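Complex shown without one protein chain; remaining protein chains in place.
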Amino acid sequence: MNRSLQRHLNILDFALSSLWRRKGKNLALLAVYTLIIFIIASIVFFTQALKREADLVLQDAPDLVVQRMVAGRHDPIPVSYGTGIAAIRGVSEVTPRFWGYYYDPVTGANFTLVASDDQELKPEAISIGSGVARTSRISIGDFLPLKDIKGSPVLFSVQKIFPSSSELVAADLIQLRQEDFQRLFDFPAGRATDLAVSAGNPAELETIAAKIVHDFPDTRPILKSEMIRTYDSVFDWRSGMVLVVLAVAVLSFIIFAWDKATGLSAEEKKEIGILKSIGWETTDVLLLKSWEGIVISLSAFLFGVSLGYLHVFFFSASLFEHALKGWSVLYPEFKLTPVIDPYLICLLFLLSVGPYVAATVVPSWLAATVDPDAAMRS
Amino acid sequence: MIEVIEVSKSFNVGKVNQFDAVSRVSCRIAPGELTILKGPSGSGKTTLMTLIGCMARPSSGRIVLSGIGAGSLFGQQPDAEIEITSLPERFLTGIRRSAFGFIFQQFNLVRGISVLENVMLPAYPTGVNHKVLRERALTLLETFNIARHASSQVGLLSGGEMQRVAIARALINDPSVIIADEPTAHLDSRLSREFMALIEGFKSAGKTVLIASHDPIVFDSPLADQVIEMRDGALIDGSRP
Partner (left out) sequence: MIMHPGVLALFTGSLLTSAMILYAGWYGVRILRNWDLSSGSELQLALEKRTYLISTLLTYALGFELISLFLFVFTADRLHLLFSGAMCAAGTLNANGFGYPLLILKLVNFLLAGIWLIVNHADNQGYDYPLIRFKYLLLVPLVPWSLLEFSYLFAYFSGLHADVITSCCGSLFSLERPGIAGDLASLPVEPMRLAFFGTLAATLVSGLYSWRSGKGCYPFAVLSLATLLVSLASLVSFICLYIYQLPSHHCPFCILQGEYHYLGYPIYATLLGGALAGMGTGFLHPWRRRGSLSRAIPRLQRRLAATSVLLFAVFLAIASYQMIFSPFRLGR
């Protein structure tokens, strides 16, 4: 076998036995390190998964939504605007949409109510997301009371529960007929929540949006691409902020690692002195130290990332979902779809192993340059 | 042949606590001979040995090694003459690894690992196959009659056994020069004499041996070819026979 490879193997062998000889100290280091990587990995995985879910939500969203603004506030839009918009060149379809939120005082949750043009949906019947079914403890055939605008409850029978591949999307959804929606909220006739516009050629959407603002100055068109961008930057920003806060934790870990690496015990110092005196060179000791570092940081990385993965995708990020997700109490059990992204793994590796390497390079060098004759003088 | 020419080693140069451990020492050590460095502790014996053994570089003076089989490191004949005084540490280590075996006063065994591993340790960075190395170490342990302790921890051995482990370790890279610093300091008279018997074996195997000691069992030994006496970092005149 190649001599330099064999040298690595020999030194790795000794590195493992040295680590094992100082189990206590090294396991403590490993535990703290793993914990930090676990938290960082959880945050990164969680935001990426949320982004994916948001992408899924937006996939079915219309390319362009037109809202009406009154005094800078969102106001129901006259359905009649639709005819004018449909006349703009390039617009293929305009659909009025009716939707809103309903706060349920019993469960303390916010439901999303959407009027559906599903012909199978009977009057006074609803289709609900699995989150609604779970929090309200109802199933098909049961009744869900919703209070109308005057405060008197209206009973809706559950006709269907959505099977959802992505739970976040449809969990809080309640679908009902348009006339039920208008009656429940006493919604002004001839008005809709907003208008969904689709274009034959998506490339023309921006031109169409500009035309709409020109023709109807009291409206605000929102492009789907803008929504995606906004979601993305909001999620990035949130996870970025959390990571910055975490940087403090990482920093303290670096100090901890530095301290562990510099504060070599007398025993360890003596040992390195012996190695130097019996014919190990500085490079060999540096190699020994870097193998020790690689073993520690790789195992912490593997443990931390796997635990973070399990935490996010199989335990629903139970430790901090509220902090990051921050809307609604609806999702105590929602499951994110597991995805492995090599880019994220690579990134986590850099974020976690990089600072450790940087923190230990000088201390290991200090340890490795002990004079070989030091062992003779003790 | 080891030639030491006007060698000095000082610590803390230019400070109030400057200390000249060795000053202007010259001597020659012939191959295959036993040389004893004699003198009280603090006389510079150990420092001189670290300089000869390529562990440290002298502040001034020259040390020339020849016929020790390290020339191949420099692309020359194995027994070529090498001036080690201003070599970088990586080359000094290379020479030390291949040409010198060290036996320390405190034995300097690594605690917590087995006797066998301790013996193999100096050869790890040379990239020798682990299995081959293990065989070599076991053979050495057998030679010194401690093979039965091969897998025990060094902390459990007696003083004499620890020294024999240290000797086996010194021989793992098959050096041509053995350097021992106060080897009998922690041994009783019987074990000290046993140690000298081992030294006789080295001599007959053609190895050069250099021992620093102030133990009469060592420096009065009939095996000694040369006794160099030191005091205050310098040689005492006329000490060379």
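Chains: A and B, in written order; residue numbering restarts at 1 for each.
Note that in this section contacts are C-beta pairs under 8 Å (C-beta built on N, C-alpha and C of every residue); 3 or more make two chains touch, one makes a residue touch a chain.
No experiment lies behind these values; they were computed from the predicted model shown.
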item: Option touching the unshown chain, where A:V154, A:L243, A:V295 or A:L310 are the choices; value: A:L243
item: Contact residue for the chain not shown (choose from A:A86, A:I149, A:A210 or A:V362); value: A:V362
item: For chain B, residues in touch with the removed chain; value: 9, 11-13, 57-60, 73-75, 85-91
item: Touching residues (missing chain, whole complex) on chain A; value: 44, 47, 225-226, 228-229, 232-233, 236-237, 239-241, 243-244, 282-283, 286, 343-344, 346-347, 350-351, 354-355, 357-358, 361-362, 365, 368-369
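One rule holds in what follows: only the chains that are shown with their structure count from here on.
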item: Computed distance of Cα centres, chain B from chain A, in Å; value: 63
item: Complex contacts: residues of chain B adjacent to chain A; value: 46-47, 49-50, 55-56, 89-90, 93-94, 96-97, 102, 104-106, 108-113, 117, 121-130, 133, 169, 173, 181
item: Residue ranges of chain A in contact with chain B within the complex; value: 1-7, 9-11, 13-14, 17, 21, 267, 271, 273-275, 277-284, 371-373, 375-378
